[in-house]
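The next block holds one structure in the form of structure tokens; read it before the comments.
All protein chains of the complex are present and in place, except for one that has been dropped.
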């Protein structure tokens, strides 16, 4: 169970990438990010399909790339298994020939048979890729890669060419296979649901940078910085303009929270963590106006407006009654679920609490005066 | 507010399509279906970009196509506005020229200015499509179409080329625009979330057939047939093999439900409608074994196995405690949420109820005897 | 060399340019509709027409020249009709050369145009039509401007191929100064007469011309270089 150490810099045309991470030697690591954020490039750097400008890549004791030592093992000797986005099957070979391509000649037939069976491809052995459905091609690509028994599995958006209702089953199959072969896998995707379903570890990429990396539950609950929160689907992001004595304020109003770091530029909270109540709790609540309600299957979304007209999204179970449009409501933002977010720097791990003082927060005008002061402290 | 009457048959190579529907003259109609189900073909038949083998297409009093009367109005006279999947912008024209293309020369400049402003494209008027981002191109395509003031708007997966986190805003903008111009729109997609978010009406396409059509809330709560349920993301589908005296049975066990039509081949229930309890309720409950639990953001998914090893998926709010893996649990399937599903025929509108009798269902062995009988009745 | 320059006969050069320009003009007028038809038709005759259009590409110039002599020459239907209409024969005249060149260079104009029409995204045409544009407006404002590269390649190859033509001209046009003696024939004549310096001078002109042609073609590709033959 060797961890993968990556510390690379890469530049091409208008794009540059710099990543330093240790990817665990077991389980599925998901690289999540918008298109153009460098997810696929990072994967290609690890595989040896692109050359870093500087840095090093090593899997446990094997050094694959080291700029200073002049080491650069070619891709065919790295023992990485790659599943490409469009599968890159060999069109001139049958399913069995594709799967056996990377296996020593003596073992080829037996290994191909094994993987054809393991991935439910029975009866398709003599077909050509052009005669297969999307899901079947995906499984052939996976089998071809796994048949070589790679030390590291790299999957570049492996489900993007497959119909939505097939993905569920293919994802579950993939998770089962990765668990069975006990090798680490890196999966690149821009699909949040996919990351949630298959990711043991999550890396959030934005603009050539690994903004956040860690265990999945940790990342989903605490994005650390603004850009990562956007990628992770956090829609309630409140800008912070000033703070004082356990009170944080922005154009949207103020909250009585203590422990907010000085470098916090935003406060984030997940839609399902916001409470709804009739009474106005002075410290951790805001007044809002209900705008509309939307059914989303298992949940129901309430959209409301804050003081500065920005939107706040609240999710409730499908069978919970929600206030009518136009109603003035009080929304509770429990301190333990509000996460401070940096810009370009991660504030992950910060725990906020409701401020201890029982006196109400000072009026906004007072806070504004402190703004200059606290900025100068930063 | 003219409704669109479509009654067409179409054939090409291995694909055939037959659709008969009246699409309401207001709001957004979403055509939902897997790739290859004929969504785009249906849209092209309506626009006049493909010719039906037979049938008719009319928008209110205007007949666009009628096989028997020999009417076939060319696309350029149909007053349909089409937004293509890849936008099909004119690469040789600026944003302003693209938007003004369909407008009479005298009005061109003024109209282009209006739409540039309405879609936040200010400052981009003199750019060429190649210089725009995905979201900007999408808005130019929409503006170019809306500028011609079409009687019917056709949108072919308009958000598929846009990054996930931009889609939310573009969808909201589209809904606002369609509401403002008060013209009917048909949107083709394979994205369930998109259908849920923008659809006033939903048409479910499978294999060249419109399996189900109606108001969005109605369709999402009652798919009517098996193929439609799959497309609509219903994952709990129990095959029906026999029934008797208000009891329905399959390899998974049996439920005491009355009102199940003889042509029901499956029973479906949404993951969030399944109840969890400790005690065994004899009639509308099954015994299951908890397998694993998965965090999905606002909801938490419990996966469990039924008697025949098939999986059942249960969704609960994120903060609800769930049984541990391996525990034996009782799952409740409330009669009002269980929907009978046909195969090839829609059973929409059927209401089931818990059977009145207080005596327990007969043992499965007894039911099996009745199977032959009930099948012969069908 | 200087001596050759002094007695340098510019007549073949002007004659060649005249021939190539006229040929290109005729080929563009015929080639645009033909290429459009080939790119869009579903007619069963498409295959036959396409093969006939491509024939001069692989047919040897001497075969082409021979058949042109047979079909345009004295005693042939076309040749006689032309002679009675204009008073001069078709073979061994400039008019005959233009016809021969058009046939010889046809694929070099039609095939790039056809590829250009085929590279146009069908959806942009559908989009233009759905926005209410007529077919003519769609063709002029959407189709042609988006295949500029193909227009340039077709023009340049059609012109250059006519300039470089030799075998067909030798057989159908002969070697009449001022009437049918184009550059390539003049070079051959000079070499046969062992006037190597005159041949050298004319060859340099054509070599330079060919270089410029290729630069234009690869330039029109806009950085994305592609094979001319595929």
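The chains carry the letters A, B and C, assigned in the order they are written, with residues numbered from 1 in each.
One rule holds in what follows: a contact is a pair of C-beta atoms (placed from the backbone, for glycine too) under 8 Å apart; a residue touches a chain by one contact, two chains touch by 3 or more.
On a predicted model such as this, the values are computed, not experimentally measured, just so you know.
Shown chains touched by the undisplayed chain in the intact complex: A, C. Along subunit A, the points of touch with the absent chain fall at residues 47, 49, 74-78, 80-82, 84, 86, 88-92, 101-102, 144-145, 148.
With the whole complex as reference, residues 46-47, 50-51, 54-55, 57-63, 65-67, 69-70, 107-108, 111-112, 114-116, 118, 150, 153-154, 157, 160-161, 163-167, 170-171, 183-185, 187-188, 191, 196, 199-200, 202-203, 206-207, 210-211, 213-215, 217-218, 225-230 of subunit C touch the missing chain.
In the analysis below, only the chains that are shown with their structure count from here on.
Taking the mean of the C-alpha atoms as each chain's centre, subunit B and subunit C sit 56 Å apart. Computed from the mean C-alpha positions, the centre of subunit A lies at a distance of 28 Å from the centre of subunit B.
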